[in-house]
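Below is one structure. I have some questions about it.
Only a single protein chain was left out; the remaining protein chains are all shown in position.
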Amino acid sequence: MASRQADLSITRCASIWCEVARQAPRVQCLTNTVAQPITANLLLAAGARVSMATHPAEIAAMARGADAVLINLGTLDAAREAAVPLILAAMALAQQPLILDPVFVELSPVRLALARSIVARGPVIVRGNPSEVAALRAAVTPAQAMGSVWAVTGAVDAITDGVRTAHVANGHPWMTAVTGLGCAAGALVAACAAVEPDRLAAATTALLALGIAGERAAAFADGPGSFAVRLIDMLARLDAATFLDRARLS
Amino acid sequence: MASRQADLSITRCASIWCEVARQAPRVQCLTNTVAQPITANLLLAAGARVSMATHPAEIAAMARGADAVLINLGTLDAAREAAVPLILAAMALAQQPLILDPVFVELSPVRLALARSIVARGPVIVRGNPSEVAALRAAVTPAQAMGSVWAVTGAVDAITDGVRTAHVANGHPWMTAVTGLGCAAGALVAACAAVEPDRLAAATTALLALGIAGERAAAFADGPGSFAVRLIDMLARLDAATFLDRARLS
Partner (left out) sequence: MASRQADLSITRCASIWCEVARQAPRVQCLTNTVAQPITANLLLAAGARVSMATHPAEIAAMARGADAVLINLGTLDAAREAAVPLILAAMALAQQPLILDPVFVELSPVRLALARSIVARGPVIVRGNPSEVAALRAAVTPAQAMGSVWAVTGAVDAITDGVRTAHVANGHPWMTAVTGLGCAAGALVAACAAVEPDRLAAATTALLALGIAGERAAAFADGPGSFAVRLIDMLARLDAATFLDRARLS
């Protein structure tokens, strides 16, 4: 594990970040309607491509051809609920990375059951806030949890694969005042995982990029409205030099 | 009624406004997909918390634990239609405030029937434009209408509970050029009603806050796009002193 551990450097993450724009992976996002616009805009700013199909009649085809797949459980509805097993079946044949955002699983038994079924299929990358991730980890067996990467975002993000743990200290308090930014973080994790097989490194790269863009955006913003706009600008302008200069990884 | 009438002062409204950020109520919004992002962002800017569940399988749980509930009839679909009676049943046990936004009821018989069933359950706070509120009031009995607070928004907003009437003169013409701002106003009414049992005072506070933020945003905007962004900023920065200085209530 030592050599892989050493790989989790800022330099390595900056390189993964640049790969996203170079390869322009398509991320199929089954995500909530609140976060869809900012999620799509941040994926485009990163240089990725986006599809947001939800219909059971087309979701398998849209997932199978994608380079990574995000399942976000926000604004769950019957179509999204039906889409989850279809995505899992389609991806059993393909081998793209799968990212799960367990929005509000601590409040909704329906969402918790869906999230469990996705983790049980593992390995996945889970991106959530502390209460969501705690509720989900308590609902799966340790063996199921161990197969996946768990990214808990907050003032300092903590990302672990059960062996290695990374901490990302970049970010800004306004990030919790903009709806959908956490959800968009999951989509950026998917974009990075599409170009990088080391899932811990991919998740860490995405959270570093978003955090750095947030810090830079705050310098040009007067509140959470202008902050969200500038964040898109700054993510689109985030190059390797800025990434290397600003990343706070431990 | 005199003492309650006296309570509807700008000072009282400024105090209610500050309570929202202090208590951070969760507002469960069954609202349309067009207005979801700006509604969520304005609730967060006010210091409230947001959930936007629609699934019949989870809506009762999400509504029961919320501090206030908004039902907005825009982009009505089968799930939202099914969710309405489930919300009403869940709230019969709990006692949170319920806010209704009867979007386009004058164009859609399906929406009008739903809106009638909600008002009949009363008491609710209705927030709509003149043609929507006129269509709904014509569809319910005077006794049913009397139990609720009616807020008609326009160049001057008029809010009445059948006994008292307040007028809010704050605002800016660009507010009608930004999609979802009327819908977001309903959500802000819900956030204020979560912290203030006098529903007329709560509705008036929310419309004052949004109107003041709109006036301030217009000073920094070049059109409806930048206006919407600045409005979020200004609502997040709206403190008691500014509220007291700017509110135009009669």
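Think of it as A and B in the order they're written, each chain with its own count starting at 1.
In this section, a residue touches a chain if its C-beta (ideal position, glycine included) is under 8 Å from a C-beta of that chain, and two chains touch if they have at least 3 such contacts.
Keep in mind that this is a model prediction, so the values were computed, not measured.
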item	value
Of A:33, A:108, A:148 or A:204, the one touching the omitted chain in the full complex	A:33
Touch with the omitted chain, as defined above, among B:29, B:44, B:83 or B:178	B:178
Residues of subunit A in contact with the chain not shown	33, 36-37, 40-41, 44-45, 50-55, 57-58, 61-62, 65, 79, 220, 228-234, 236-237
Absent chain, residues of subunit B that touch it	32-35, 37-38, 74-78, 81, 104, 107-111, 176-180, 221-226, 228-229
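The rule is short, and it goes like this: only the chains that are shown with their structure count from here on.
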item	value
Mean-CA-position distance for subunit B and subunit A (Å)	33
